[in-house]
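All protein chains but one are shown in place.
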Amino acid sequence: MSPALHPLPRLLHPAAWWLWGVGLAVAASRTLNPFLLLLIVAVATWVVLERRELGSSNALVAFLVIGLVAIGLRIVMVTLLGGGVTGRVVLVRLPEVPLPDWTSGVRIGGPVTLEGTLFAVYQGLQLATILACLGAVNALASPRRLLRYVPATLYEIGTAVVVALTFAPQLVEDAQRVRTARRLRGHSSRSLAELGRIAVPVLVGALERSLDLAASMESRGYGRAVRRTARSTRLAGVLTLVGVGGVVVGLYGLLDGTSPLLLGMPTLALGVACAAAALLVGARRDPRTHYRRDPWGLSEWLVAAAGVVPAVVMIVAGTRHWDGIVPQQVPVELPAVPLVLVAAILVGATAAWTAPVPPLLARSRVARTTSAQRELVAS
Amino acid sequence: MSSWRTRVVMVLVLLVGVAAFGWPFLASPDSELSQMGHSTDASFLFVALMGLMALALLAEMTSGGVDAKTVAVLGVLAAAGGSLRVLSAGTAGLEPMFFLLVVAGRVLGASLGFLLGALALLASAFLTAGVGPWTPFQMIAAGWVCLGAGLLPAATGRRERWMLTAYGLVCGLAYGVVMNLWFWPFLGDSAPAGAGFVPGGGAAVNLGHYAVFYVTTSLAWDLPRGLLTAALTLLASGSLLRALRRSLRQARFDAPVVFADPAQRSL
Partner (left out) sequence: MIVFDDVSIAYDEQPVLTGADVVLEEGELTLVVGPTGSGKSTLLRAINGLVPHFSGGTLHGKVTVDGRDTRTHRPRDLADVVGFVLQDPVASFVTDTVEEELAYGMEALGVDATAMRRRVEETLDLLGLADVRSRPLRSLSGGQQQRVAIGAVLASGPRILVLDEPTSALDPVAAEDVLASLHRLVHDLGLTVVVAEHRLERVIHHADRVLLIQDGRVSALLDPAEAMVASTIYPPVIGLGRHLGWSPLPLSVRDARRRAGDLRASLEGVATAVAPTLAAAPVATAAGLVVRRGGEPVLRGIDLAVRPGEVVAVMGRNGAGKSTLLGSLVGQHAPVAGSVRIGHADHEIDPARARPAEIVRRAGMVPQDPISILYTDSVDEECRAADRDFRLPAGTTRAVLDRIAPGLDDDQHPRELSEGQRLSLALSLILASEPEVVLLDEPTRGLDYQAKRRLVGLLRDLAGRGHAILLATHDVELAAEVATRVMVLAEGEVVADGPAADVLAGSPAYAPQVAKILHPLRLLTVDEVVAAEGAAS
């Protein structure tokens, strides 16, 4: 096999994972077909099982739980409050609470239809699937790894976030320490005021340390590189202004039915382009360098493609109104499962092979196989 | 940091935010957006847009460079806000983080406050590995909470405490109202009868529907959050305000730096 298909263990570029995850999420947002949605969840889960680095947080589980709760909430809401879909098959008829006239259209209780409930499930499932894709990508590439790739225009913001992430666990420890210390003075209450009293020493202590941190950053060259000339700052400022202004005007065009079409999408697109350009202009002259950036190689292209392909296919299918994209609401029938769409989603699963195995996971797998071999030899 | 350009960009982003949150009410029935609203395209458009706007605004606010002290102080306060949110994640929306944001925003002032709010939310999203389409919305909304606290009129002592308490209550509720708005159109047909988004339905209808939706589904979450924020602010804001102000004074942000010749020394 070629080395490209069997890359050495390393962490994949986080941007590739995020392209993959967002691609799958976009694909999920285009369909309400429960089979397709479940397939996407399965793909995301499978890739996480195969390529999540040991010791990284498994956000997928939490996101799946939230997704299930979302589905449940929708069912409860539709059951109690009714929904936008008026079905014919009544499952149960709850006692309806009489409401005064001015509550126009609101109802509590009343008939619960199969169609309404199913539709709530579909929509809940769609949200849950999008959440699962995001959970998968949070688990595969911790968002803090993305921080290393923020454009230089956001250098200060990126640094502040890095500082925050470094300090947060310390603060939690400090809070526990102060809490124990307060017991030494005979306090044992758990009231709100107590929370405030703990917060003060923790925060003040942290701010004192933040001055040390600032001194250390200053002595180590933070902010030394002049990465913006006055000209590039001005240019970036003007671009931001024009960009954000363009977005506002474009939105106005979109919101207002009577304005000329030119004022809508085109202006918005122009504004977006300017704002994005502003982010890059300031970054152009960044003399800072980067330690061990993740390379962008064949694996990254393949993983990104594995996310983009399902997204593109689903968008095309959605605009062409293919069968099986949106299941029929009334009457209920089993949605069709077009093979092309299934194939497109399965492309997303290829990331489980094309992405390199993360180093710690690779090491533990090697350890497991060697110990298995040793056992075999021993027996 | 508060050049006229930054202020203009801030106001413009505020307008984008108003549109992003409020488009269900603002879009006229025959507008392009209402057409989009029939699918969920409009929501996606705004997710992407808000992400970009948040970045553009943060870049503009920091374009003059931020010194090490400010970055460190913002980082630490954002860490505190972020970890408070992580700690209180299990308490059904009771987020003492708001208490900190209100008090710290008050101390830092409007523009640093905005940065703090946005950063605290971003940090908490990173801490919980919970980055998603909601993140830019939350960042901007939390930024507003801090900014508002910084813009409140000058007051001291008891009056300031009550003012912040009232503000905390309002924020706890308003944050919920605004944050529910961004996904309300997503609900589509599975929203409760008479409480769902009607694309092209006009402002009055949708406002009414949203009010019903909010009261029936979210008030029970947001009211405790508002009350908790208010109670905490009332009980603990005094000492925290004093402590933060003292710490910032000690940081000597604008301490004069003087170099003098040895000859000039007056001894």
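Order of writing sets the labels: A and B. Residues in every chain begin at 1.
What we mean here is this: a residue touches a chain if its C-beta (ideal position, glycine included) is under 8 Å from a C-beta of that chain, and two chains touch if they have at least 3 such contacts.
The structure displayed is predicted, hence computed values, not measured ones.
Asks: Which shown chains does the chain we cannot see touch?
Replies: Result for the missing chain's touching partners among shown chains: A, B.
Asks: Just name the one of A:A70, A:L134 or A:V163 that touches the chain not displayed here.
Replies: The single option touching the absent chain is A:V163.
Asks: In the whole complex, not just what's shown, which of A:I40, A:I157, A:L213 or A:A236 touches the removed chain?
Replies: With A:I40, A:I157, A:L213 or A:A236 as choices, the missing chain is touched by A:L213.
Asks: With respect to the chain omitted from the figure, which of B:A154, B:A204 or B:A255 is a touching residue?
Replies: Hidden-chain contact among the options goes to B:A255.
Asks: List the subunit B residues touching the unshown chain?
Replies: 68-69, 239, 242-243, 246, 252, 255-262, 264-265, 267
Asks: Extract the touching residues of subunit A with respect to the undisplayed chain.
Replies: Residues of subunit A in contact with the hidden chain: 159, 162-163, 165-166, 169-170, 177-178, 180-188, 197, 200-201, 204-205, 208-209, 212-225, 287-293.
The criterion applied here is as follows: only the chains that are shown with their structure count from here on.
Asks: Report the inter-centroid distance (CA atoms only) between subunit A and subunit B in whole Å.
Replies: 20
Asks: Given the complex with subunit A, which residues does subunit B contribute to the contact?
Replies: Listed in rising order, the residues of subunit B that touch subunit A are 5, 8-9, 12-13, 15-16, 19, 23, 26-34, 36, 39-40, 44, 49, 52-53, 55-60, 62-69, 71-80, 82-83, 86-87, 96, 100, 115, 119-120, 122-123, 125-133, 186-196, 208-209, 212, 216-217, 228, 231-232, 235-237, 239-240, 243-244, 246-248, 250-251.
Asks: Spell out the residues on subunit A that touch subunit B in their complex, using ranges where they run on.
Replies: By the definition above, subunit A touches subunit B via 26, 29, 57, 59, 62, 74, 77-78, 80-85, 103-107, 119-120, 123-124, 127, 131, 134, 138-139, 142-144, 147, 151, 153-157, 159-172, 192-193, 195-197, 199-200, 202-204, 206-211, 213-215, 217-218, 222-223, 228, 233, 236-237, 240-241, 243-245, 247-248, 251-258, 261, 264-265, 272, 275-276, 278-279, 282, 318, 329.
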